[in-house]
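Starting off with a structure, shown below.
The complex is shown incomplete by one protein chain, all other protein chains being positioned as in the whole.
Going in written order, the chains are labelled A and B, and every chain counts its residues from 1.
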Amino acid sequence: MNNPTARRWAEPLRVFGLVLPAWAALGVFFVAPLAIMLVISFAQRDAYGGIRPIEDLRAYLRSWQWLANYRQSFEGMYLTILWRSVWMAVATTAICILISYPVAYYIALLARPRWKNLLLVLAVVPFWTSFLIRTYAWMLILRTQGLANTVLLSSGLIHQPLDLLYNDFAVMIGLVYGELPFMILPLYASLEKLDRTLLEAAADLGAARAATFWRVTVPLTMPGIVAGVVLVFIPSIGQFIVSDLLGGAKTVLVGNLINDQFSWARNRPFGSALAFEVTAVVLATVAWYAIYARKRGGMEGL
Amino acid sequence: MKFFAIRSALAIGLLIAPLACKREDGGAATRSNNPKTLSIYIWSEYLPQGVIDKFTAKTGIKVTVDTYENNEVLLSKLQSGVARYDLCVPSDYMVKTLINQKLIQAVDPAKVPNLKNIEARFLNRPFDPGNKYSVPYLWGTTGYGYNTQQIKEKLDSWAPMFDPKYSGKILMLNDAPECFAAALKSMGKSLNEKDSAVLRQAADKLKAQKKLVKTYNSEDYDNILASGDVWLAHAYNGQIAKLARREKGKFAYVLPKEGATVSMDGMCIPAKARNATAAMEFMNFVHEPEIAAEIVNGTNYAGTNEAAKKYINPEILNDPAVYPPPELLKNCEFMEDRGEMTQLIDRLWTEIKAQ
Partner (left out) sequence: MSARSAWGGRLLAAHAWAVYLFLYAPIAILIVFSFNNEKQTAVWKGFTTQWYSALLDDRFIRTPVANSLIVAGASTAVATIVGTLAALGLARYKLIPRPLGQGATRGLLMLPLVIPEIVVGAALLTFFGVIDWELSLWTVIIAHVGFSTSYVAVVVGARLAGFDRTLEEAAADLGAGPLATFVRVKLPLILPGIVAGALLAFTVSIDDYVITSFVAGTGATTLPLYIYSKLKTGVTPEVNAVSTALLLFTVVLILIAQWLLRPRSGATPGGEK
């Protein structure tokens, strides 16, 4: 590798080789299927839930009919639903970060080395049980005659059972609960390699502990935070099962909408259009953040 | 380096270990064109294991059972053409769709002589005239169950489900067609209504009802009713009948006098089935009187087999929740695919849920 020309080509080739497996795997089994769905999103539903065949393609394109589903997805009611879904995802992510950061910090920096791996695994193991059972267990806890109310009533803290289930409170608990490992693990991965000498140096230079935290620790672990946000926020936008079970299915999120189109409403074109609308919004946000962060040097490693 | 090696070996070992697990064989055996296998795709908890075992014992055909929770997954899988089931059991309206899309094949009545055991009123239904493609399996109704200890009067109509005095104590199925059916029937209309004005009225009724509803749930409604969180639960009759028998005297099922949804499923053979012969043998087996009775006794849903009645558990046979009296049935209707109106109902349902 002493030839300068060879070395110049070696690097791009190496990168190409590294990302090739991912492109092969995801390209064939993700992009291709999704491309089919994209095409379907431009079609229309026929009377019985299939795809209406297009006789005259040119006329279809010229009449802008192919955008009908997208136009519908931008109507007021649907936009409100999308907005509500995004907000729920934001709230979930924010609460997750607040709860998870101290835990990841503890495991990575304060726990005894021997226990680190165990603590990490213990944080994940509950999620190897079925999410359905976990959610039903939460219903058992939060019900009117459930565990929580029984404990609170018998200890005399309250005199009437609290309404803990089938509302937003229960939904938040369920959502945050389900996403914790996806925030704890990336944060841990980032915190674990934090150079403690840097913290000591800051302390030596006279920084208060809060200042050290906000001006040294957090910026250095930003990649972990961003990774956690990606793993929690993005999938949360499309979720609906937990919110249906714990919230009583009394609200509509974009996940419900899309699920309906693929089940009883049998309107795949509209469902696909909705899904791609969400995708576009999310990818746009990520792209915007990437450009913004590159200028401020914060988003590496994503 | 050795440390690293041990760790990798352990990791790989942990990942490969499951392959050594013994699986009850459903894999390779059913995928070859083996005439001795049958692959069934059916609703969950809808086929007692005893029946399957007896079939295998009698014919030597190995059976695998996979389950689904809604008709649309079945439709998707059959449309894809790469899901090779030999027998599936869709609901009535789905049978019609499958016939239209040529996804199921004709049943040879010569191979299913036990068709003669089936009650005449279940044969020759509009969704499959002449039973060319389907053999009736079980049927049921969608009414509601209620807590008789909390509600002392005997209920018999849809009105209580929309009554503000039960605010916060009502459960509705999380199923748009069923909720619209309840609203339409309580308004005295057909549940297959296609008039958009009438549908909007039904939607308004459901919107008004929403603040009375504690939760919408299509799977666990019997448990939620049993737990006391709600006093009235929109429900399919089978699970409520089971609950009422288990907790004697505490719960009852109502098939409202205005009418409700009645639904039936039909056993069908997918067009790409590998073993249609075994499927037809199974269809025939299921309608042997004692076997049909075993299915009813096990699932708590009413059977379509006349000859089986003498073997059915009398508690179930005489349970009006499972076998309703004919005068209540006359206002009941089968649900039909509403074609173009489905999009309107979807939009209305979204409005109801979104408010």
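Rule of thumb we're sticking to: a residue touches a chain if its C-beta (ideal position, glycine included) is under 8 Å from a C-beta of that chain, and two chains touch if they have at least 3 such contacts.
The structure presented is a predicted model; accordingly, all values stated were derived computationally and were not measured.
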**Prompt:** For the chain omitted from this view, which of the shown chains does it touch?
**Reply:** A, B
**Request:** Quick one: say which of A:82, A:180 or A:265 touches the chain that got left out.
**Result:** A:180
**Message:** Please output the residues of chain B touching the missing chain, sorted low to high.
**Reply:** 3-4, 6-7, 10, 12, 14-19, 21-27, 30-31, 39, 41, 44-45, 49, 64, 66-69, 73, 76-77, 79-85, 219-220, 222-223, 226-227, 239
**Asked** Touching the missing chain, which residues of chain A?
**Response** 11-12, 14-19, 21-23, 25-27, 29-34, 36-37, 99-100, 102-103, 105-107, 110, 113-114, 117-134, 136-138, 140-141, 147, 177, 180-182, 185-186, 188-190, 192-193, 196, 209, 220, 223-224, 226-228, 230-231, 234-235, 237-238, 254-255, 258-259, 262, 268, 271-272, 275, 278-279, 282-283, 286-287, 290, 300-302
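The rule is short, and it goes like this: only the chains that are shown with their structure count from here on.
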**Prompt:** Can you give the whole-Å distance between the Cα centres of chain A and chain B?
**Reply:** 34
**Asked** What part of chain A is in contact with chain B in the complex they form?
**Response** 45, 47-50, 77-78, 80-81, 136, 143-145, 165-166, 244-245, 248-252, 256-257, 260-267
**Prompt:** Which of the residues in chain B come into contact with chain A in the complex?
**Reply:** 70, 72-73, 75-76, 97, 100-101, 174-177, 210, 213-217, 220, 227-229, 337, 339-340, 342-343, 345-346, 349-351, 353-354
